Structures are given as structure tokens and as C-alpha cells.
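Selected chains from the complex are presented in situ; the others are not included.
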Amino acid sequence: MTAVVISELMREHINRLAASGKRSDGRVFDEPRSLTVHKNYIKTAEGSARVQLGNTDVLVGVKIDVGEPYADTPNQGVLTTSAELIPMASPNFESGPPSPTAIELARVVDRGIRETKTVNTEKLCITPKEKVWIMFIDIHALDYDGNLFDAASYGALSALSCAIVPASKIGKADYPLPLEHWPISVTSAKIGSSIVVDPNLDEERIADARLTVTTDENGDVRAMQKGLKGSFNLEEVRGAIRTSQRVGRTLREVIQQG
Amino acid sequence: MGDVEHIPKELKLIDESGVRLDGRRYDELRPIRIEAGVLKKADGSAYIEWGNNKVLAAVYGPREAHPRHLQDPAKALVQCRYNMAPFSVTERKRPGPDRRSVEISKVISEAFASVVFVEQFPRTSVDIFIEVLQADAGTRCAGLTAASVALADAGIPMRDLVTSCASGKIGGVVALDLNKDEDNFGEADCPMAIVPRTGEIVLLQMDGHLTVDEFERAMDLSIVATKGIYELQRDALRRRYSAMAEQAMEAPPPPPIPSELPPPPDMPEDELPEVDDL
């Protein structure tokens, strides 16, 4: 990703707004952008969703195919997550092998799903040790206006939630992917001494630190990832967890109904 | 032709009364829908649905070409990257370019090179990104057609829009706009792209088996079809400009936040009419 030159004016503008409790797009600090979810967007995928979080636009497809299990989990299906930050989505994305940013994104989304046991992988075994269903989650960012972590995470969960296991391929009846949990990631960004949720691109660029907290339907913590070059103190971490629980509850409903 | 997954030997691609598996006649296009200006970050963009194909195109530029040693001191580079999303095909495609997409990127880049006024923007590149989201044969034609609209949406000065279509041969019959089954089990496919007003053919590929006479008929079908598609492109741009004009009238003036976007390229006013008698 090429270096991004942010004018000092922009930084001052957003910092000044934040100091007076405001954000450049009019939201309050703990207010996420509007989320729209379009499930089953892609017919060639076993599951898919196009998700718009404000102006951030992400398409996630789930392909499900027969493959071999890992030796250590012979009765479980396999989950694998990739992200492409295609140059269509931003003047700062370049084609080529996945950047560290894309790799971190894919791994954080993957952990959010995996650690919550979102998919019951034991129901994805065909023949123990030999054949299981493999899920490929592919994150395709189309338009990047900040906070890809959450948008990709919502897209992945939405795509999984409508995915069909193509069991007719092996002479059985197709069935919906067995989902058991609904983990929601919510990202907070620290701007000066303020902490805002779901940062847009302008906020993300000047933020000191970022904290993504994934909570489940019980409010338990399932994954966390701190990013950027600044720091949080413990009280700020606690605040981010509370925000994640509260915002997560609302967005979980949007995704479940989407 | 394309990859064949299961070979129904007795598959009849077109029946006695000239009706194809999806109900079309030999000279019928699949439904096409084009929308311009669908992305926020790109300088121009377009979305196309063409039968079961779903394709996005985005344009960035003219912007400084890099790496620098690729810059042409006399003109802009026109660089296309055609890419298929992993989930856009039946068998998941591994991310990243394969040989097929490298070739398609090359021929689409070349198709636009003579249409864009590249001399106006030395040392820059005009970058075209085509993302195939859902594929059903004909993606290069759909992508090129959408990219043309995205270039206009980005305000890139061009001599005209480029329009693309394919014809081929199925069950012994020359037919327009093959879908995936027809492409897999048919006898020939011939995608082309044309500047509709001048008849300049800027992309032409063919594989399969056509007599010279069949080739002529295939080209005739495509040329006629591109005239209709050209109208859809223009219509998408017209709707885009109307929407922008409405927005401009309704919306409050933008806040005085310093923009990080580069100033628009210095393009002569009088070039604009060349693209926009729409």
C-alpha cells in the first residue's frame, strides 16, 4: 500500500470535532454507520452476502467443496478464510500477493468465526479421516471507506448464515450450513483522547489505535485484536468491550434478519 | 472451448424451431442492465448484469504511473486488470491472476488504447479494474462494456464508447451471445469489441471452427447487437448525469473539509462533448 499523505488540516479538523464530541459525518461516538445486508447475492457461491457499512462495501462468498480433514480433527469440516484488497476498492490498494493488512484482516475475521464455533464443523464430516466439507470464505472488498474488519466480519457471518451444503454432489440432500453462534465484531478507534466506534476512512487514517472486540450472543468475548501504533489503557479496553456488547446486539439482529 | 464439467452427449443446444436452452432465438441477447457511478472511491465505475454475469468496473486516473520507469513521457498508459472473484465460478478459483486473466487484461487494455486521448496525459496511467463477481460466459465482453461506461463516468476523454459482444456457433447454428453451457458444448466463440460509430474493431478473438461464411454471419450478429448495447451504455450515463445534477441541486454545499483527492486532471473543456452526446 503506498504511503498516504494526510493533510494536517484534515487531522486537526477531525481532532477538533472529536474534542467537542462530534464526528465528521455527524454520528455520535458510539454510533455505527448504517448496515445493509444483501444475502445470496452470488448464485455461483454456496453462500454469499454483499454488505454495506456506510460507504464501505464488501462482498463475501462462501464456496463449499469436498476435501480432506486435518489429521488432528478427522471428524470436522475445514474453514479457511482469505481476503483480497483489490485495487478497485481504494487508490491505496495494489494488486499482487496479499499485503500484511489483508492477511491480518483475513485472520481476524477467521478467528472471530472459528473461536466462536459459529459453524458446527462436526456436522460437516462425510467420512471420518477421509472426506469432509471444506468452507472457503473469500472476502472481496469493493469500496473502502474505513473499518473493513467489521464489514468483512458481518459479510462472512451473513454469507455463512445463508450457505447451503451441496450434499447433492455426493448423492445426499443439500442442507443449510449448521450455524450455532452469531459473533459480532465491533471496532473502536482512539482519536486523541476520544474513542469512536466504527471509524470511517478519514477517522481511521488519523486514529492512534484500533481495538476490535468480537462478542457472542451472551456478551462473552470471543476475539480481540488491537491495531495501529498507539495504545489503550485498561479502562479504555473495558469501554470498548461494553460498546461491542451493546452495538453488537443491534447489528446481530440486522444480520440475522438480512 | 471452456472447461466442461459433465458432457451430456445428447445435449441439444438449439432445437428444431430455433429455440435455445434458455428460450432465446439465435439472434437474441441475454438481458443486460448497466448502472454507472456505483462506487464511491473510484474516479468512475459501472456495474453490469448480462444474463447471469455480474461484473463491476472501476477506473482510477489519469494518475501518476508507477513504477516510474513504466511512465511514457508522451502519453498515458491504459492498463486493465481483469480479475475473477474466487466465488464467481462453480469450482472455486484461487485468488490472483491466472494465465487466462492475464491474457484478457492485455487484450482489453489494447482495446481501449486507441480510444482514450492518451496524448493529453503524459506520464500518467488510466487504470481500469474489472471484477467478475458471478460468471456465466461472456465476462470479457460484459467487463469491457462496463469499463467503457466507467471510463466515461471518470471523465476520461475518449473518441467514443467501446462496445463488446460475442457470437459463436451452437448445434451447427451461428448464434449471438453464448451462455456458459453453449460456450462449453458449442463449436465456436468469437468475442469482439467495436467503436460503434466508426466500425473500428478494437478486440477480436475466435476459437473453435467457423467457415468464412459462418464467421461473416457471426460478425453481422455481433455488430447489430452492439448497436443496442451502445444505447444501454449511453442510457446508463444519461441516468448517472441526471442523478448527479439532481444531487447537485438538492444537496447542501459540501463542508469545507480539505480534500485529499488530487485536483482533477487539466482536461480541455472542448474534449468533453466527444464522449457525451448522450
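Letters are used for the chains, namely A and B, taken in the order the chains are written, and counting of residues starts over at 1 for each.
Following the convention adopted for this analysis, a residue touches a chain if its C-beta (ideal position, glycine included) is under 8 Å from a C-beta of that chain, and two chains touch if they have at least 3 such contacts.
Small disclaimer: the values here were computed from a predicted structure and weren't measured.
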Per chain kind, how many copies sit in the full complex?
A x3, B x3
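Throughout what follows, only the chains that are shown with their structure count from here on.
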Can you compute the centre-to-centre distance for chain A and chain B, using the mean CA position of each chain? Integer Å is fine.
31
For a test of understanding, state which residues of chain B touch chain A in their complex under the given definition.
39-42, 52, 54, 56, 58, 60, 63, 66, 81, 83, 85-92, 95-97, 127, 129, 131, 133-135, 255, 257-258, 260
The answer for chain A against chain B in the complex is residues 2, 4-7, 9-10, 13, 24, 41-45, 48, 55, 57, 59, 61-63, 65, 82, 84, 86-91, 95, 97-98, 136, 138, 140, 142-145, 202
